[in-house]
Structure formats: C-alpha cells, structure tokens
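Excluded from the complex is one protein chain; the other protein chains are retained at their positions.
Moving on to subunit A:
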Amino acid sequence: MYFLKDLEKLVEIPPESLGPNIEQLVFDKLKRDVLFTVSGRYGYIIAIRRIQTLTEGYIRPGTGNAVFKVVYTAILFKPFRGEVVDAQVTTTTMNGLFCSVGPCSLFLARKMIPPSFQWHQEETPSCYMTSEGTRLQSGSKIRIRILGVSCEQSALTAVASMNEPFLGIIKEEEDTGLIFDEND
C-alpha cells in the first residue's frame, strides 16, 4: 500500500558546497540520503514530494558541516499482512517462487502454490506448470496474498500465498490493475 507521510531528517551539507542555492542543495542531499531506503516503521521511500519545513542551519563543530532539520513529505510503499498484491516472478526454484513487488522481494513456498501447478524440473527453465500447460516462470505476473512482512534496514521482504480463490496468474488481457475481491 502507498502512503503520503511527513518525515523528519537531519541533512548535513559540507562547507565547500554551501552557496546561494541552498534549498536545492538540501533537497538533492536529502534525495541521495533517503530515497530508496527502508525506514523501519513506514516502509520503502519511493519519492519525495516536497520539503515542508527547512529550519535554519547550524554549524556542527569539528566538521564544519551545516546541519538542517528537514520535514519532508514522502511517498512510501509498505506491504501489509493480508494485502493482495500483483507481483512479478523473478526466480523459480524447487522450493518455491521468488517474486517482486517493486522494491519488495517476496517468496511463495511450494505449499502456497495451488496444487494444480506441478514442478517441472525438466523444462528449461524449470517451472511450475498445470496439466493444461499454463506456466509459472520468471516474468509471469501473479496475484498473491501477503502472509508476513519484515522491514529490515536495507530490504523489504515478505512471504505470500497464492492458494486462495481469485489469486493466481494474471493474464495479459486481464491486467488492468488491482481488483479487490469481496473478502477485502
């Protein structure tokens, strides 16, 4: 799920880059510092919309860096337990499927894949396939329900299940975005 959220950050600007266009400088530095990182509680920072407040800077003794306290609005992505998401398969192994939803890497254990999909080792690449020949392989788009999420310092990881009605492979022609089923 996506959020707009005001976050706080101390931005340090080294003295040699101080100059007239300080707001732009702070914005650039902030982008470098926080974009595409995971903030533990709120999730993955996708974009910075704007800087809300920029305090007056002070000089940090010792380094001479100018320090600014910035409050900015960020677009965050955080998957939740029980959420239904569309994901793309990256790797298929015998143990299950690895897939990704944007920055989040997900794993589907084999038990969480409908039993109609059988593991076919002999195919190149090895994949899960139904008797009708529908394949689950890297690049396939699937709809899954998230079972658990962990927000670690550097990465978002989650485990998911496909073993439910209305979940499964998304065919190209049906791929018009997320449709919630009645249970949600």
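Simple rule for what comes next: contacts are C-beta pairs under 8 Å (C-beta built on N, C-alpha and C of every residue); 3 or more make two chains touch, one makes a residue touch a chain; residues count from 1.
Following the convention adopted for this analysis, contacts and distances are computed from a predicted model.
> Not counting the visible chains, the remaining one has a UniProt entry; which protein name from "Ribosomal protein S5 domain 2-type protein", "Interferon-induced protein 44", "protein-serine/threonine phosphatase" or "ER membrane protein complex subunit 1" does it give?
"protein-serine/threonine phosphatase"
> Name every residue on subunit A in touch with the hidden partner chain.
81, 91-96, 98, 107-109, 111-112, 119, 121-122, 124-125, 138, 146-150, 152, 155, 157-159
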